[in-house]
Every structure is written in C-alpha cells, then in structure tokens.
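Once you've had a glance at the structure underneath, I'll fire off some questions.
Here the complex is missing one protein chain, while the rest keep their positions.
And now, subunit A:
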Amino acid sequence: MQTFEGYRRPNGSIGVRNHVIVMNTVGELASFTKKIAQLVPGVIPVVHQGGQAQFPEDYKQTIRTLKGTAGHPNVSSALFLGMGDDPLAKELEELLKDDNHHVHAIYFNKDKPVSEVLKEGKQWLEEAMDRSKTEKTETADVTELIIGLECGGSDAWSGITANPAIGACSDFIVRDGGTSILAETTEAIGAEHILAKRAIDPEVGKKFLKIVKEYEERIKDTGEDIRSANPTPGNMAGGLTTLEEKSLGCIKKGGNSTLMEVIDYAEAPSKKGFIFMDTPGYDVESVAGLAAGGAQIVLFSTGKGSPTGSPIVPVIKIGTNPRLYEIMSEHIDVNAGKIIEGKNTIEEIGEEIYQKIMATANGSMTASEKHKNQEFAIWRLAETI
C-alpha cells in the first residue's frame, strides 16, 4: 500500500497541506480579505462573491461550501472576516468549533476603526502560522485519500488521452481502497444511462439520472438544449460523431469502477470508492465544490491550458497533447500527449498520474501551486435577490 505523510485533524480527517486561510463571508469584504492575508506571509486569501441576497437554497449551498473549505483537512486554521453582526460568519465559526477546527471570526463594525480590525486579524493569523509550524505529520495510506476528477479547456484529444488516463488512475485508486469523485453533471448529458448502469444499486442509479434530468431542465428553462446542440460542428470536425461519444469522453475520467454514491455540490461522500458529485461544468465552481466536499487533491485534464487552481487543494494538471506540453510545460504536471506519440499506453500514464498524486500528497508542489493559482467560486443556483 502506498503511503504519505499527512496532517491529522481533530475530526479524524487527514490533510496533505497545512494552510492558514482568511475568508470573507460577505462579498463587500473581498478586498479587505486580500489585504489582511498580505499582512502575514504564507496566509492564503479565499475570496468569493459572498453569502448575501440569496434564496434559501443558495444560502445553504454557500454555508456548505464555505464550511467545507474552511474546515478542509488541508487547512490548519481559518479566519473569517464578517460584517457587523453578520450571521454567516458567526454560524460558520460555531459549526467548525463544534468540529474542533481552529477557527475565529472578526467583524467590520461601525463602532471600530478599520485599523483595529486589521490589527486583530493580523495578530490571530500570526499565531495561527506559528501554531501550524508546530503541527506534526503522521503516515497515512491511499485509503484516506479523496481525489477529485475535473476537466477544463478540453480539446479533441481530451477524450482520447488525458481523460481515459485519469480514468485508469481513478480505477487504481479505487482498487487500492481510496476514493475518487467525478463531477460536472452537464458533461454527462447523453451518456447518463451508461454511468447509471454502473451504480451499486438502483437507488444510486436513479439519483444519478435524477440530477442529470434536473440540470437539463434548468438549462432548457433558459432556452438552450444541450442534446440537440451537441456534438457541435467543431466537435464533429474533430472526429466526434454522437452525443454519447462526446459525453463518454468526459465521464471516462471516472474509469470503469462501480458508482457507490451520488452527492450534492460541496457535500462530503459517506462511502469510499467511486463517487459522483453534482456540479456545473464551469471548472472554477466545480473544483471549489470538490474541494469543499473533502477532496485533498484534484486531477484536471486540459487541452487548452486552463490555469484553474484552488486556494486549498493541489490541482494536478494533465495535458492532453504534446504541443501543449511543449508550449506550456510550466503549467502542466503530467503530459498525456505521450500517448499520441506512441511513448506510453493509457495505463502507463494512469500510473504516472498515481505516482504524481502520492508525490503531491507528500508535499511536492503542483504547477498551479507554484504559480499561486487560487481560483474560488461558489455555484449559484438561483437569482440574486
């Protein structure tokens, strides 16, 4: 069994990083969140559009995402920056303190000079940084890893090289007792019956078909129809013939393992093995959802070099073609284009990705981490009020 050195958290989870973060809870404080982070070297700002003016379903989704992010096993300490008597910052602080996470909330307040708030934040973050340096690692194995599976900026090679190689890796992880989470519900439209057939029982299969159907209906409400619009003329010129084929090229990131569970956006899986999370196709929101659901590392295939990263989880970039690797090598971690050149099989690249996961879990930095690519956005379901 392959092992790594990780950080054991009070709730029993294990992290592959030991980040100290500061997060706004309302959109108005995005810039101040970045300013506070800059006061203490090493602190990562997690900035988003905020949890205000939302319908209840979005408020719940926002809380789940922010709680999953701040309470993530890769996070040692989290500071919330709220406004006035902001209920969201208070709720998050209480929820995570119940889990014994090291968190704290500070507030912008009409009765307090801004300089005082910044000073208070700086002081807490300095102590959190010192505290993080004293935390020891312990040995854990792949059964405790949750790996997110994502693609962004796909090209005609995505479904032929990088995605099947990620699928091979996902099957290796599941074989060894670990967990992988496939995402992007929109990408499954057209091949949902194939993935549903792999479900462990009819209930899981039905739930999967239900989330695909609901997503498709929401898209139809906007006047778009995925089924009749795909494959696009550009897809066809690239060699894709049917919608089933296009969707298979995406969902094969999940390999051929049995589908154990279907979970909501930013929800943590309750089972090990191969999981599906309901997320949009937009890579930034999807990666944020996977991370908030507890994925410690995300695999990300790209044909066009999408730089999307995450503030809290290492994102491993798998390039689909040799030319991309040649031109953007500093942004790509694994070159699946070697499959086209006849240098490696899909399984060999799958194994290379697996080794990259273990190296990353042991602290090796990914390209997106080196470049400090720290994109973060929450999937919004309804209108802003």
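Definition applied: a residue touches a chain if its C-beta (ideal position, glycine included) is under 8 Å from a C-beta of that chain, and two chains touch if they have at least 3 such contacts; residues count from 1.
Just so it is clear, contacts and distances are computed from a predicted model.
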Name per UniProt, for the chain absent here [options: "Aromatic-ring-hydroxylating dioxygenase", "Phosphoribosylformylglycinamidine synthase subunit PurS", "Fibronectin type-III domain-containing protein" or "SAF domain-containing protein"]: "SAF domain-containing protein"
Chain not shown: contacting residue from A:E5, A:D99, A:E135 or A:E245: A:E245
Candidate in contact with the missing chain, chosen from A:S76, A:N344 or A:T366: A:N344
Contact with the hidden chain (one of A:G121, A:P164, A:P280 or A:G350): A:P164
Absent-chain contact - pick from A:I106, A:A196, A:V313 or A:A361: A:A196
Contact set of subunit A toward the excluded chain (per top definition): 156-157, 160, 164, 190-194, 196-197, 199, 202, 205-206, 209, 213, 216, 227, 236, 238-239, 241-245, 248-249, 252, 256, 339-340, 342-346, 348
